[in-house]
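Following this message is one structure expressed as structure tokens.
Only one protein chain is missing; all other protein chains are in place.
The block that comes next holds subunit A.
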Amino acid sequence: MRERITYVQKLGDSLEPSAITIDGGKISGPEVHAVREDRLTIALDELPSELRALLKDAQELHIRWVSTTPYEAISPLLARLPPGFHVFFTPRREEAVFTSLCATLAKIFGDLSCSTPAESFTSLPQDRFPHAPALQYFQQLDSLSHFIHYAQDQLCRATDAACLARLGSLSKASSLDIDYDTTSRVLRATATWPYQRQPVEATSRPQLRTEVGILSTDKPQTLEPHEIGISGLLTVLGQDANPSPTMFTFVSRHRDAESSFSARFLRPTGFHPTLQLRLTSPDPPPSASAAFSPDHCSLHAYLTLPRPIFADKYQLADPIFLASKNLSALRYTTQPVDLEAPAYVLPQWGSAVLLDLSPPRAAEKTETEDGRADWTAEIPLHLRYLPPAQGGYESVHVPYPAVFWACEPEQEDEEVQPPGPFERSKLGYDGLFAEGTVFWHVEPRSVEGNQRLVNDVGVPVLDLERAGWVNVGTAVAVAVGFAWVVWKLVGVWRGEAEKKGTQGEKKRQ
């Protein structure tokens, strides 16, 4: 088991080595304004038995949890995902049945509406997206509290207050990644906390190698435009007496687009709600100028839509319709997506959708009151019927999409750089682009009156409080209608009989 704790500050915010105190296995320093990332690496045989059994048959397993609370991210920890609970999974053998996956995940993360991967997960076509995991799952999960209890149970002794507190602080984390693949054969759990003021503080634990980095973004003169630089102090607790200065550069696939967006549903929503994305700027990332080529870069929205809501790929195939919404193409959608079924008969979690937005080519922009050039795009969606409920309305929680500029490598055979030390991959959308694509992330901001990166949409359902008369009323109406028609038919039939009777009488006369 080993641990890496990193404080990442913005450009220019560096700490002098003298400000750091190292006392045996303990490091402390002044308050810094930084993002904190903790990464715990656990070997397969150190894992709880149920996890070990699960991973034995997995080719790769990636769990991504993202907080619904808006947070500021800084370079290089910029990768974004729709808030919620994501699982990306490739079984080792195709025929392997993972009936236990959902149960194990539920044991760790709490209430999941997943039954088995075969039923609840959706698959990504491996021939089209060779470096994407085979199966995907998503659901709304607002808090890590269940996970925290599980981890405290597994990792801490009941008396170890420091351990309990450390894991308890995950309740304030902005994201949690858990990764496993057969090549590394280790489980990596990475948590990050939002950019905020916090003291530098870490203590080593027995049987745990702890490395602490206090870093900040740097711009050395040799820096290439596609690279980013990091410098700062590294310390291995219990081993180094002094922090060692370090400086390195690497290619980061996740960059800052230096703009933000918000998402909300246009009113009224009805059964065909439109999700409006409002971007503070439709312009390409300003710092991307050197790396940016309009032919290889495009603006996207990646949505993970829970079961009750979906996008109609046929509606999103018409160029005029797309253009009227400031969209240009539906690049990917989970297949198949049933266009008619009510939510309560579908087993899959929902669907993932990748859209190409069509920002204006310079000029055509509208100025808002405060002079900013806001730009909007609308994503037409559709609701499924939900089960009848008391009150006549249900609420569906739709997470913010991830919005980003993607710049694909200009030459297809371009050598893919090794991932940087803070690289996040297997995010759902990265597998849908060529390897080596650089993502420039637009920061999600909540809208006024909604403190979360989730939009709720009300779905009208049959009101159970009023449903008492439905069975009887329908039966009575059908019976009355049927009886009236039959009565008219009897009238015609009796008229016929009378007619025959008269004819008979006539004959007899």
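Definition applied: contacts are C-beta pairs under 8 Å (C-beta built on N, C-alpha and C of every residue); 3 or more make two chains touch, one makes a residue touch a chain; residues count from 1.
Simple rule for what comes next: contacts and distances are computed from a predicted model.
Asks: Given the choices "GPI mannosyltransferase 1", "Ubiquitin-conjugating enzyme E2 2", "Gaa1-like protein" or "2-oxoisovalerate dehydrogenase subunit alpha", state the protein name listed in UniProt for the chain not shown.
Replies: Protein name of the absent chain (UniProt record): "GPI mannosyltransferase 1".
Asks: Looking at A:E50, A:E72 or A:D463, which residue reaches the missing chain?
Replies: That would be A:D463, which touches the missing chain.
Asks: At which residues does subunit A meet the chain that is not included here?
Replies: On the subunit A side, contact with the omitted chain comes from 268-272, 314, 318, 320-321, 323-325, 336, 339-342, 344-345, 385, 387-388, 392-393, 458-463, 466-467, 470-471, 473-475, 477-478, 480-482, 484-489, 491-493, 495-496, 499, 502.
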